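Structure first, then comments.
Removed from the display is one protein chain of the complex; every other protein chain stays in position.
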Amino acid sequence: MQWMTIFKKELLGDWRSMKWIWVPLVFILLCIMDPLMTYFMPRILDSVGGMPEGAVIEFPEVPPTEAIMMSLTELSMFGSLLIAAITMSVIAGERKSGVAELILVKPVNYFSYITSKWAAKLFLIFISYSLGMLASWYYVDLLFGGLSAERFFGLFIFYFIWLIFTVTVAIFYNTIFKRPGIVLAASVGTYIALSILAQVFANRSPWFPNNISSHIRSLMASGEVSSDLWIAAGVTVGISIILLIASNFSLRKAELAE
Amino acid sequence: MEEITSMLPIIAPLIVIQLVLMIIALISLIKAERTNGHKALWAVLIICLGYIGPILFFIIGRRQD
């Protein structure tokens, strides 16, 4: 009941601040930009001319399974930045502005408070991500050739687990820091640190959350979900749950007033 | 040239998205009582920076709460 109240209020807030319009649009953009550019750039250069006579422009042969991976590359770079940015003030903003002083004096369960906000942001991101990936699938199919639904949904679902993790990290920092800017910096810093760690220990830690992308790449190639992917996904879900529980403790411990 | 026109229907969505982003950012800029930074500056950024302008405005220009 209380959970739904906060969840709905968050959705309404995101609607009034136009997040329900611009976030999906930006996700679509991120997802289709690279496949489109890869396809069209050489062709545009070719038709516009300006290349010396005799120079041959090669149209790179990109298989559809690789073209769709371009969307994930963009999402991993800019998508996580965007996710951290739209999540940075979910709780920290309320604490900074002082609304939290009104809300948390009401008999609000902290775990409901955190998870309802988490779920509301995740819902927005899920819809945006779905639209983005479906658009990407459409263009890949059109420009690079067919991609089976099985592979697409494998990629779609496993990568979403990584997105859940990114949101959860940002929510966790929301309960630690009172300034949205610091939440953003800490979240992005964490993503970067994790990706560096993942590269350093690439061979020894296949279960690392960041390796989900590279496992998906082999899923695309082979068509089979490797056990490493299952494990990495399981670990990522596990860490996310732990982070949510830790957020609950962290908020409980926090002094809510300045 | 012909090839470019045949590409249009495919590129069009990119342009439409950019336009929509720009328009809703401008609407939201006009409706906002206060912004972080000068309104006129934001208007210029939104119009001139392509996709980046509106996104920057929504993330740092708008005041939450």
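Here the chain labels run A and B in written order, and each chain numbers its own residues starting at 1.
As a working rule, a residue touches a chain if its C-beta (ideal position, glycine included) is under 8 Å from a C-beta of that chain, and two chains touch if they have at least 3 such contacts.
The working rule: contacts and distances are computed from a predicted model.
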Task = If you had to name the missing chain as UniProt does, which of "ABC-type dipeptide transporter", "Paraquat-inducible protein A", "NADPH-dependent 2,4-dienoyl-CoA reductase, sulfur reductase" or "ABC-2 type transport system ATP-binding protein" would it be?
result = "ABC-2 type transport system ATP-binding protein"
Note = Contact with the hidden chain, among A:21, A:44, A:81 or A:104, goes to A:104
Task = Mind listing the subunit A residues that contact the chain we can't see here?
result = 1-2, 5-6, 9, 13, 16-17, 97-99, 101-108, 255-257
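One rule holds for everything that comes next: only the chains that are shown with their structure count from here on.
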Ask   = Just curious, how far off is subunit B from subunit A if you go by their C-alpha centres, in Å?
value = 22
Remark   = subunit A residues touching subunit B in their complex are 17-19, 21-22, 25-26, 28-29, 32-33, 36, 40, 43-44, 47-48, 82, 85-86, 89, 93-94, 97, 99, 135, 139, 142-143, 180
Ask   = Inside the complex, what are the residues of subunit B that reach subunit A?
value = 1, 3-4, 7, 10-11, 13-14, 17-18, 20-21, 24-25, 28, 51, 54-55, 58-59, 62, 64-65
